[in-house]
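Note that one protein chain is taken out, while the other chains of the complex remain in position.
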Amino acid sequence: MRKFFPVEDLARDERFNQATNAERMADTRGTSNTGVIRKARSTNRLTPARPDATDAARSLMHGIMVGEIQALEGAGRTCFDFVTGEEAPFELKLDMARQCWDEARHVEISVKLSEWMGTELGQFVENTVLFAAACSQDPVLRLAGVNRALEGLAIDVFTTMKEFGELAGDPYLAFCEDWMLADEVTHVKMGSVWLRKITENDPERRAKALEFQSVVDKIFSYGGLRSESDESPILLARRFRELAGFSDGELSEIADVSLAALNERREALEKTFATSPA
Amino acid sequence: MADPFKARNPFAPWDRRELPGMFDVEETARRVGHYKWAEMKLFEVLGGWIATVPEIDVKLRLGTHCYKHAWHAELWHNRLPELREMNPERLTCPPNDAMVRFVAALTEPEAPEMTIEKLVGVYRVFIPHFISAYTFHLNNTSQITDGPTSRSIKFILQDEFDDWRDGEMLIQSLLTTPAEVKRASEHQARLEILLIEAGGIAGPGTIGSADVE
Partner (left out) sequence: MKVTVEPSIFSIVKYDADEIAGVAKEMLTLLGMKSTNLTIEVDETVAMSRVTTTMGDPVHVLAMSSAFENLRKPRTFSADNTKFSLGRGLLRVRDRLTGNFSDAPVDEDLSIVEAATWETYCVGRLSRLGLKVHKQRWHYNFRNRHGFNDATDKHFETIWESDDLTWSQLTEISRHAIA
């Protein structure tokens, strides 16, 4: 088996269809703030009050499920791709193996929740951007991109979904999201601890890793998916992120990046509607 | 109530543990180092394979089992300094080159169509050999002086039996034609031959000798 497994080769059964992030970004259509949708919604936050709440929650849950599959695969590759002791500490690999188990459980939970919500495996397209962030040849960049940026996003997503479940009175959704949230906080902490430890005497490597994290944060803020604005479906979960080791400065930076992405998306949509024949 | 000051035997009548054991401290450390190396190789390859298998149930089991073997490696890593090996890395090694060749052959399959080979290597060859090596160790070490190793082995064996059953059931669910059965048995034989050459997970004498002296 090769070291460093390319994202294009991720193995899936016949039900799944994958798309790259570039393909996703090429889709200029909006999901909010337009004509009839604007009339029906006062906010884009994913709450049961949204007219499309059920389908939006189902779609997000499917996204969570495939994201968990890729997180599982990414953590597994980090166990394998690097020589123990020389390229990655033994204890770091133990943490990654632990993450494999956690992510495998999260897939199991997400599959069960998807069934509960009436979604079939592979019903929605799978964006492979998460695994792409786990393909770096430097384990520190993987920790920054996956454990801090993506698992950080997972904290935001699970917090939103947990609140969705509580508001809707869905007993399973709130219960399961809370458990997964606890694990994600642990994964982000792992990333923060290892990033600091490994780059303790290598400021250049640390800067590179933090820059990579920022790029991934921006990619995942694409479309204004997550921010502190009501226009974003997912709310930036400051409290849980603090528990996971994000500093105030880091949180403000993520909030700024997210808001910038939301504004970019808003402008792009306005351009689409302006050029649309209807 | 019985008199609390009445003399009692330190070994209760039901406690039949004995002092003698086959392994001294040095030999125990040597074996534990090999166990750690083998468990590490196993958790690494299980992790690496997750992205390569299309079957979602297999993918999830590999993820779960990956952690268990990492935990076993951690138990052995922590045991080594207690066995007077202050540099655990020194003893974290394969017993011989044949064992390295075995792990290389085990790790070789990558294509998504090779799930049978991947599972057979782990669940019909490697894990059964872990079970036999650990069982031999547990049954031959001093039940009193080497209590910590015995305790770890008991935890680990529970995992190995559970995972072996999971893996065997997955294999049986994937073997649906005579050609697939043949593929599985040929791969098993190839790996088994390499492991025989290595003498087992801890090298020659891993499970002692059944020959009449």
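The letters A and B name the chains in turn, as written, and every chain counts its residues from 1.
Everything that follows uses one rule, which is that a residue touches a chain if its C-beta (ideal position, glycine included) is under 8 Å from a C-beta of that chain, and two chains touch if they have at least 3 such contacts.
All of these numbers come straight from a predicted model, not from anything done at the bench.
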Partner chains on view for the chain not depicted: A
Residue among A:A11, A:A75 or A:M117 touching the omitted chain: A:M117
Candidate in contact with the missing chain, chosen from A:M1, A:C135 or A:A168: A:A168
Residues of subunit A in contact with the chain not shown: 17, 19, 23-24, 27-31, 34-37, 39, 48-49, 51-55, 57-58, 115-120, 122-125, 168-171, 269, 272-273, 276-278
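Here is the rule we go by: only the chains that are shown with their structure count from here on.
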Subunit A and subunit B: spacing of chain centres that average the CA atoms, whole Å: 36
Touching residues (chain side subunit B, partner subunit A) in the complex: 40, 43-56, 59-64, 66-71, 73-74, 77, 89, 107-110, 112
Subunit A residues touching subunit B - in the complex, by the definition given at the top: 1-2, 5, 9-13, 69, 72-81, 84-85, 90, 93-94, 96-98, 100-101, 103-105, 107-108, 121, 131
